[in-house]
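Every protein chain of the complex appears in place save one, which is left out.
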Amino acid sequence: MHGTAAMDVSGKSFWERLQSVDRRILYTLIFASVIIPILWPLHLPTPVTPESRAFFNAVDSLPSGSVVLFPFDFWPSTLPETEPMAVAGLRHCFRKNLRVVGLSNVGMGGPSIADRLLDSIGSEFHKTYGVDYVNLGYKANYSAVLLGMGSKIADIYPADHRGTRLDSIPLMRQVPNYDSVKFVLIVSDNAMTDYWVALVNARYGLPMVAGVTAIMAPKMLSYIQSHQLLGLLGGMKGAAEYEQLIDHSDKASRGMDAQSLIHFLIIAFIILGNFGFFMLRREQSQKGQN
Amino acid sequence: MPEWYSHPFFLLLPTAFFTLAIFSFLYKDNPMFKLAEHVFAGLSAGYYFGLIWQSVIRQQVWMPLTQDGQWSVLIPGVLGLLMFARFFPRIGWTTRLPLAFVIGSTAGIMFIQQLHGMVLPQVGRTLLPLDSLRNILIIVGVLTTLIYFYFSKPHTGTLGWIASVGIGFIMVAFGAHFGYTVMARVSLLIGRVQFLLVDWLGVAR
Amino acid sequence: MKSRLPVLVAFISGALMILAFFGRGTVVDAVSDRALTWQTIVGGFSLLLGAVSIARVHWKKVATKHEDRLYSLCLLICFIVMGGSGVINGIGSGTLFDTLFQRIQAPMMSTMFSVLAFFIASAAYRAFRARSVSSAILLVAAVLVMLGRIPMGQYIYHGLPSWADWIMTVPSMAVQRGILIGAALGAASMSLRIILGIERTYLGRG
Partner (left out) sequence: MNIIAHPKSRPDVVPVNPGVRSVRGALDSRFRGNDDRGVKAFWECGGLLSVAEQAFIGLITVVLTMHLVLPCIASGDGQFAGVFRIERINALVLSVVFGAAVLWYIAQARRGAKMYIRPIPGLSAVDEAVGRATEMGRPVVFIPGTGDLDEIQTIAGLSILGRVARVTARYNTPLRVPVLYPLPMAAAQETVREAYLDEGVEHQDPETVQYVAGESFSYSARVGGIMMRERPGAAIYMGLFTAESLLIAEVGQSTGAIQIAGTAAPDQLPFFIAACDYVLIGEELYAASAYLSGDPKILGSLKGQDLMKIVITVIVLAGVLAITFGQNPEWLTTIFEAK
């Protein structure tokens, strides 16, 4: 789609040629810098940010048996970032014997991912569906879902994701609305976090933490400072920190070496690109003077 | 079932095929990618259809109606069906009713949510004592950003000066955002390469 | 009737939500709870509409022998298999619906986005230039944050992670808050216009 490769190279200065390197060379470098650290990992320790530690502490201090609302509010497109957070969050909850109520406000795949993760991590800890955890599934129109559950969850969710009526699920009989929920652990890649904060935290005062994609993390820090969120995991890096904190390293931790290398490469690209740009500009202005 | 079939390489072959088909876009736009795009769009539409059929039509309309005798669910049910009225020109306008209901009530929730859940706490937590450089910078950053997006006066004189401080702050913030976005995209690529090398080919762990 | 009734419906349902927020223990609460449940149902139908519309568009392409009809046919087959199995066999784990999603659809979605890593890298080399003071500030801040947020960063200079932390929690946080407040005001005024029928683009024209 970019025909730079076909351009005439002759008669161009070094800097001009450097500016028009074939993109496929850049792509190959990127591929290599991801593949190499995955094949030969370095296992560098990840420094833990205060927000991730706060996230861990908030979950860790919940009394055993508390009910945690666990929204799987992410699209499958960000699974490599969000799945490790959700997995680590579930491991932490189940290890602390918290009871997890999963749900999703993302129609495209959210409830199916919730199902898969709850079942696989639940069985890791020998938990029973319906007693220790449940997956409510998806209902449309998130703002109405979030507010409606404040009055009566069964009004919004007559049945769980598999179609079992809520009144025949032991866990849900004890959780009629937000009053019986102790905590919200959001994993999200979109504006749903803002809704949880501005609707549920503001109106019902439920304490919450969020694991979000790196793109969203800068905005979320504003909620941390205003105490609307108690803790925050940002992207694969945040997931790796959390894995480290719960002492169960997994996919995110293994990805961090590649993350380091590729960041270096991109920074090198920015510097080299700009250097070439300035040299070219200087060359041209010198030509102009002659 | 023969043994080889249950090897991850064969089990995950379709997944790997479509993953590679999408990566082929990097070389150039090609029929493989286009096929993957259409398969994807078809599955997505099908996913919504199955999901809504089960979780909305069955659970929220059919079950309450037949099992609990809740006749009132017919109202949203009919409103929902009116969404399809646009396919019939003569009653097409009725499709605006469910739309007006959903958008109107969402607007009501949003109005309160923005003022009560966002503006109040965010403004309240900016009232920090001027006792550290950190606090001073936070207050200056919030206010100059707000003033940069003030359109009723030209950016000259003092206001211009404040606005240029604001744009400085904004650029630092966008730089941070930029760095984080790079991090996010890179993570997704790492995730996919992990799938190809670890889960599918099993050449690393 | 055709344009007045919808505006009235929007007004009543919007006002109801606002009233319910300020009140407690009145009939408004019961009505608004019911309205919330209804919203989730009507919202569901609109998603269904989206799915049906896509199928319609591609059905037309197949019927009119459009040059891309083979692709469209492929899309329709996927739609029917996925949607049909969801309706007949259910959507829980272990169903065909779930398997197709977990094996084909979800990986495709994340691959689409991972491709962007390559584009970012190539744009970093070719397009991201310090053309002005502000873009120079942006690029420097970006590089500092990128270095400070990776495990290797602290080996280059041990202070880098705390610099990145500082950028994130002081200037960046302040700007995000300024933008957040501005955006909240914008969204609130948009909501107000919708409730009062001043903003009706969503209803179409005529």
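Each chain carries a letter (A, B and C) given by its place in the written order, and its residues are counted from 1.
We take it that a residue touches a chain if its C-beta (ideal position, glycine included) is under 8 Å from a C-beta of that chain, and two chains touch if they have at least 3 such contacts.
Just so we're clear, the structure is a prediction, and the values are computed from it rather than from any experiment.
A.B. asks: Taking the complete complex into account, which shown chains does the hidden chain touch?
C.D. replies: For the complete complex, the undisplayed chain touches A, B, C.
A.B. asks: Where the complex has a chain not shown, which of A:I30, A:L185 or A:A202 is the residue touching it?
C.D. replies: A:A202
A.B. asks: Of A:I38, A:L90, A:M108 or A:I153, which residue touches the hidden chain?
C.D. replies: Reading the full complex, the residue touching the unseen chain is A:M108.
A.B. asks: Among B:L11, B:V123 or B:V165, choose the residue that contacts the chain missing from this document, as touch is defined above.
C.D. replies: B:V123
A.B. asks: Residue-wise, where is subunit A in contact with the chain that is not depicted?
C.D. replies: Output for subunit A: 1-4, 20, 75, 77-78, 106-108, 140-142, 189-192, 194-195, 202-203, 205, 213, 215-216, 219.
A.B. asks: Kindly note down the residues of subunit B that lie in touch with the hidden chain.
C.D. replies: Counting only subunit B, the missing chain is touched by 25, 28-29, 33-34, 37, 41, 83, 86, 92, 95-96, 98-99, 102-103, 106-107, 110-112, 115-117, 119-121, 123-131, 139, 142-143, 146-147, 149-155, 170-171, 174-175, 177-178, 181, 184.
A.B. asks: Using the touch rule from the top, list residues of subunit C that touch the missing partner.
C.D. replies: 3-4, 7, 11, 15, 18-19, 21-26, 42-44, 46-47, 49-50, 53, 112-113, 115-116, 119-120, 122-123, 126-129, 131, 134-135, 138-139, 142, 179, 181-183, 185-206
As a working rule, only the chains that are shown with their structure count from here on.
A.B. asks: Provide the C-alpha centroid distance between subunit A and subunit B, rounded to the nearest whole angstrom.
C.D. replies: It comes to 12 Å between the two C-alpha centres.
A.B. asks: Going by the contact rule already set, what residues in subunit B reach two or more other chains?
C.D. replies: Subunit B, residues with two or more chain partners: 26, 44, 47-48, 51-52, 54-56, 60, 102, 105-106, 109-110, 114, 116, 118, 122, 138, 173, 176-177, 180-183, 186, 188-189, 191-192.
A.B. asks: Residues of subunit A touching 2+ other chains?
C.D. replies: 27, 30, 77-80, 107, 109, 111, 139-141, 144, 147, 161, 163, 203, 217-218, 222, 225, 237, 259, 262-263, 266 - these are the residues of subunit A that touch more than one other chain.
A.B. asks: If we count contacts the way the header does, which residues on subunit B are in touch with subunit A in the complex?
C.D. replies: Within the complex, subunit B contacts subunit A at residues 26-29, 44, 47-48, 51-52, 54-56, 58-60, 63-64, 102, 105-106, 109-110, 113-114, 116-118, 121-122, 124-125, 138, 173, 176-177, 180-184, 186-194, 197-198, 203-204.
A.B. asks: Tell me, which parts of subunit A touch subunit B in their complex?
C.D. replies: 1, 24, 27, 30-31, 34-35, 38-39, 77-81, 107-109, 111, 137-141, 143-144, 147, 157-159, 161, 163, 165, 194-195, 197-199, 201-203, 213-215, 217-218, 222, 225-228, 234-237, 251, 254-255, 258-259, 262-263, 266
A.B. asks: Residue numbers of subunit C touching subunit B in their complex, please.
C.D. replies: 2-3, 5-7, 9-18, 21, 34-52, 54-55, 58, 71-72, 74-87, 90-91, 97, 100-101, 103-105, 107-118, 120, 124, 134-135, 137-146, 149, 167-168, 170-182, 184-185, 187-188, 190-192, 194-195, 202-204
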